[in-house]
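Missing here: one protein chain of the complex. Every other protein chain is in place.
And then chain A:
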Amino acid sequence: MSYTKDNRQTMQYMLHSAIYDVCFSPCGSFLAAANKFGDVALFSLTAALSPNVQDEAKCPVYTFNVYKNAGIYCLTSTDTELICSGEGDIQAYRWSDIIAKSPKVTWALSIPQKGVFSHPEINSCVIDSNSDKGTLYAGAGDNNIYAWDIESGEYKSCLSGHTDYIHKICTKDNGQGLVSVSEDGTARIWDLRANEICHIVKPYEHEMCARLDLGKWLQCLALDEDNYWLVLGGGPTMSAWHLNTLTPTVTFDTPGVSQTVALFYEDKIFSAGNSNILNHWSLTGDHKMAVPISPTAVYSIGINDTSKSNKVMAIAGSSGYVDICTNFGYRAFSLSFSHLSP
């Protein structure tokens, strides 16, 4: 089964495509990318990285539709399943089925209805597999964070407190805590055991990083492995906060450019935002590299850690292409979402 598009859609794909998230398969050989038309495309990294690479290898090996003309905002992967979330129900597909080109929805979850017309989108979705139960958290457009038991599919709880929609969430301290950043400019640290807010961080109020001309919203969120540093960015300058004292210690200044994605990797921080530059930072705030990339706004950065031979960085954003960096210092090539060659 292959997905067919009419001419108009092809045009849309070419001109207006935006890829919101990328996700590597558990085996590390495939990359899934989700766009604003509700399509998920599967790329073979092995083929794209082979010595005799041809243009076909840079196109998806398989594309399937999840939401009809509605964006997929987040891709999450478990050991066996790919979880898609966005403007619709949370849907899970088996990787093996996708790779075999016959995807089937294994399960689906929907946000509890609060009214007839409330269909909030899910902007960020994380799975806490550390705790025994295995919980899925979803940051939604209705300012709430919802939690489900992943095994049973049972709705567990709702964390509310944000005053605007949630951009991104992540778990901390082995699933005992959760951090969320929101359009309202606050980052909230939740205690999941008590299901209540521990701390509220307001970077827009801090003189080190406030940039009121760009707004107070926070979109960029990253935690280092030791849960020692919290990186927050968006309207305010991206900055590293000391989690214990909740004070900003280092800023990563990108004048006039808000950072939307950040990622800790080894002793570096990668970040990107509303410019066609991928920044490399040291933890002390030194700007190491500015790598030119193709999208003008970046929505997702992924590093394929599971496979050594396919250890690449994928950068997706406001274009129909996914940039691949074999060596993180430069853009090696781009994968094209549509079947049109790049």
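One rule holds in what follows: a contact is a pair of C-beta atoms (placed from the backbone, for glycine too) under 8 Å apart; a residue touches a chain by one contact, two chains touch by 3 or more; residues count from 1.
Simple rule for what comes next: contacts and distances are computed from a predicted model.
Its UniProt record calls the unshown chain "Death domain-containing protein", which is the correct pick from "Probable electron transfer flavoprotein subunit beta", "NADH-ubiquinone oxidoreductase chain 2", "E2 ubiquitin-conjugating enzyme" or "Death domain-containing protein".
If you put the hidden chain back, the residue from A:L136, A:V312 or A:L335 that touches it is A:V312.
In the full complex, the hidden chain is touched by chain A at residues 27, 29, 44-47, 49-53, 61, 99, 101, 288-292, 307-312, 326-327, 329-333.
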